[in-house]
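Excluded from the complex is one protein chain; the other protein chains are retained at their positions.
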Amino acid sequence: MRIGVFVCHCGSNIAATVDSAAVAAAARDFDEVVFSTDTMYTCSEPGQTGIIEAIKTHALDGVVVAACSPRMHEPTFRRAVERAGVNRYMVEMANIREHVSWIGKDKEANTNKATELVRMAVEKLRLNRPLFPKTFKATRRVLVIGGGVAGIQTALDCAEAGLEVVMVERESTIGGKMAKLDKTFPTVDCSSCILGPKMVDVAQHPNITLYASAEVEAVSGFVGNFEVTIRKKVTCVDWEKCTGCGLCTEKCPSKKAYNRFDEGVGPTTAINIPFPQAIPKKAVIDKEFCRYFTTGKCGVCAKICPTGAINYEQQEELAQEKVGAIVAATGYDLFDWRAYGEYGAGRYPDVISSLQYERMLSASGPTGGHIKRPSDGKEPKTVVFIQCVGSRDASIGRPYCSGFCCMYTAKQAILTKDHIPDSQSYVFYMDIRAPGKAYDEFTRRAMEEYGAQYVRGRVALIYPKGDKLVVRGTDTLMSSQVEVEADLVVLAAGAEAARNASGLAEKLHISYDTYGFFVEGHPKLRPVETNTAGVFLAGACQGPKDIPSSVAQGSAAAAKVLGLLSKDVLESDPQIAQVTLQRCIGCGKCIRVCPFQAIRETDFRGQRKAEVIEAVCQGCGLCNATCPQGAIQLSHFTDNQVLAEVEALCRC
Amino acid sequence: MASSPLAYYPGCSGLGTSMEYDRSTRAVCEALGIPLKDIPDWSCCGSTPAHTVDHALSTALSARNLIQAETIGLSDIATPCPSCLKNLKTAMARWQDPKIGPAAEKLLGKSLQERHRVRSVLQVLYEELGPEALAAKVSRPLAGLKVVPYYGCLMTRPKDLMDFDDEEYPVSMDRLLEAAGAEVLPFPLKVECCGASMGIPLNKAVTRLSGKILELAASLGADAVAVACPLCQMNLDLRQGQVEKANHAIYKLPVFYYTQLLGLALGLPERDLGLSKLNVNPEPALALIRQSRPKPAAETAATTEDAA
Partner (left out) sequence: MNLTELPRHSILYDATGILKARLLLKISKDLRVFSNTARLRVPRHGDAGRSVICADVAKRHGVSPDYRKGQSGFPARSRYFVLHCNPGGSGMDRVNLASSDRDFIRQVEEESGQTISRCYQCGNCTAGCPMGFAYDLPVHRIMRMIQTGQKEAVLSSKSLWYCATCEACTARCPNQIDVATIMDVCRHMARRENRLGVWSVRVFTRSFLETVKYFGRTHELGTMAGFMLGTGRLLTDTDLVPKILPKKKLALKPHTIKAREEVSGIFKRFRESQKEGNHGK
């Protein structure tokens, strides 16, 4: 081989503690190295040009760059050598910045270590072979999991661009949490008025196929070629026939079913349509409360239904879809605030969550928009809002800020005054987080125009006294203990990842953090991508956020999907596992250990062998480590290549 | 319930102002087959005053008793008083703390050898016996006596140290009293402080804080308050007159130790439970209980005896 070594100064980043020139000089003596130099900034244009010219001048067929971490500039140098006509995998990087110059100041020791790392890189490079990515066709369809505002935005953007969209929503209607809101901040727009048209667009768009009351059962395949199994849950209503007329809900005798959409505020019937603007507007039977299923008697809805849509024997169905990309937009759920024993742990009916209050405020909600105390139905005159319930609280394992509670509490305080003009609201807060456009002004309006009394301090205890609730808190700005007797207490419960988000993450092979939120590719620069090719994120599933941010991420994810699927073919990464058939004994250990199910059993001349599904393999190397024969090797990181580095180090 | 004996630490007030707590605790434990062995020559744990002066001092005073328990070969300690409980448990923890342990050892002149388990008698009754087993032994259920269970501030706080029941809304005493046949009222101020040792230096604290508790209990229609702490009992019972005067109110609410109520339910003679030692007349509550079943003739003679 004819290897060229380029040792970077990186200004003084490396050169201050590593003698780059000396390293370059030492490298000159290594086997098969014909050219060695040091440069100021190898990644810069002159630096790259220098590499290209050196390749041409000295007929180099391999390059070692001793500089920063490959995570920074490996793609840069690979592209550079490609421009010079050398295969991009004939580049090796020795990290002499993060691993050497940034750790210590001893120049002699650092220079020695840098030289050793370069020697290791050279020895590996000597065993490198050119690798060529394969291309494959991608299915120009996208799966959007979650029908909240983020998912809706993604679906509409993709559909408008001509992509086919499959949307899966586990509730019987799309709209997510936004559909439950009465009004939205900071404009106090009616939530369903602004969301409704989008929901209708989703239902009517020719490019969108909507599976509501369905969940993703399994995902297999790889970017561009995913195969998704969707489980359609049992609703006991044939949605092909159901027109959403609502006759069944009027006649249903079981009137005490838990109302999921209304967060338990007020009951509903066992067969129900969640809300009037539901999309799809179809009925669903809640078996737990349906008399037909609990007692064996009834069947009123089946008799009443004009289209004969009721089917008590309905079974779960599975559907298969092929898509090229997946967007997870599963949203959030509210933290179960009953963990707070000092707030009654759910024992006091007049202590409710913000979402329950939101349903009460809504004119199409369970109380017809009248705010009523759950205990006795009376209108409250003193309403206390408590922020940060389940947020910024390390003691219950939720140290993060949920981001939107300050805003929606201000909104609720304003609406309370609108609904009940002679009411007095109190808001207990620790800080006011109002970073968006017109957000801070909005919170000031609640305080200045709508008379909400903001008290800076937490609440230590709520206890009933007569028919009121005594709220004991602090006003730290007055430096005083404070107390108020409330008719109703609304807790701004924090946001957490949607129920069983982690289960979905496992199916999609994406990461999730301690709190269940999906992990983005890079916290700053790649907010809607994941580390799994072809899977993107949008909305609160990635972290709590408000509606404008969710919509923005929805469009961002759509842009990523459109970018991915805009090409005719996709390239696969050749740094993947390969099976040497002669060595493979067909034990199957690699198949079992592969986290991506990228290896399958195959028959080769009557013998059982392993075969790598190249497009799925992510190149993690687990199979290589597991194989007792060393039959399955990771290209670009074969056992021999790694051992060459080790031997180079041991000989130093 | 046959088991190895528990080392019993009565606490100083058990000899004086809360002697009925000590008496009824011993009687109930004996009746339930829980053997108690007094820690020999036990001394004061220091209570609140010691730990507000110095942690090494407090640790030394408490640890002495743990070591005394070692002399009779017992490492499972039970005490009825939550303040003693907190001090003994804290002494165990602080002995391991390099900033405090060695200093305490120097003050004491002795070393703690073993890791002791220290629990309240309430915890022992709740966890080892349990409400079901207790109910099985009840011969004279409390006839639906409306009781407000008051745990006091230390029994279950802080959570990591006391490691028992719930910090905000404990239910152990509730369940045991229910098993004894009482009607336990949901009481939101179960763990709110009664004023503790402020009764002497700042009497206003007790009249105010204990006042809130008594007021709420009375407003809920309670026949009696059940407590598990000598200081709480003193503040709510002995000082009830002071509280009434300061708040211009009349409560006339008897304040029992929960062990006294359990003892009554188990059919133990009233003199063994020290009922006569209570300040606010318990007769109205006792009358309600006695109505439940006719009692044996021999008992009638002994009920109001005051045997000191």
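Labels A and B are assigned to the chains in the order they are written; within every chain, residues are numbered from 1.
Basically, contacts are C-beta pairs under 8 Å (C-beta built on N, C-alpha and C of every residue); 3 or more make two chains touch, one makes a residue touch a chain.
No experiment lies behind these values; they were computed from the predicted model shown.
Engineer: For the chain that is not shown, enumerate the shown chains it touches in the whole assembly.
Structural biologist: A, B
Engineer: Pick from A:99, A:444 or A:472: which residue touches the chain that isn't shown?
Structural biologist: Of the candidates A:99, A:444 or A:472, A:472 is in touch with the missing chain.
Engineer: Which of these, B:44, B:138 or B:171, touches the one chain of the complex that we don't see?
Structural biologist: B:44
Engineer: Which of these, A:395, A:514 or A:582, touches the one chain of the complex that we don't see?
Structural biologist: Hidden-chain contact among the options goes to A:395.
Engineer: Among B:153, B:225 or B:289, which one is in touch with the chain left out?
Structural biologist: Within the whole complex, the residue contacting the unshown chain is B:153.
Engineer: At which residues does chain A meet the chain that is not included here?
Structural biologist: These residues of chain A touch the chain that is not shown: 342, 388, 392-396, 430, 456-461, 472-476, 479-482.
Engineer: Taking the full complex into account, what residues of chain B touch the chain not shown?
Structural biologist: Its contact residues with the unshown chain are 12-13, 15-19, 41-44, 46-57, 60-61, 64, 97, 99, 103, 106-109, 153-154, 157-159, 167-168, 191-193, 195-205, 208-209, 238-239, 241-242, 276-277, 279, 306, 308.
Everything below uses one rule, namely that only the chains that are shown with their structure count from here on.
Engineer: What whole-Å value do you get for the distance between chain A and chain B if each is reduced to the mean of its CA atoms?
Structural biologist: Chain centres of chain A and chain B, defined by C-alpha means, are spaced 52 Å apart.
Engineer: Touching chain B in the complex: which residues of chain A?
Structural biologist: Those in contact with chain B are residues 341-342, 344-345, 347, 461, 463-466.
Engineer: Using the touch rule from the top, collect the residues of chain B that touch chain A in their complex.
Structural biologist: Listed in rising order, the residues are 166-169, 186, 188-189, 192, 216, 219.
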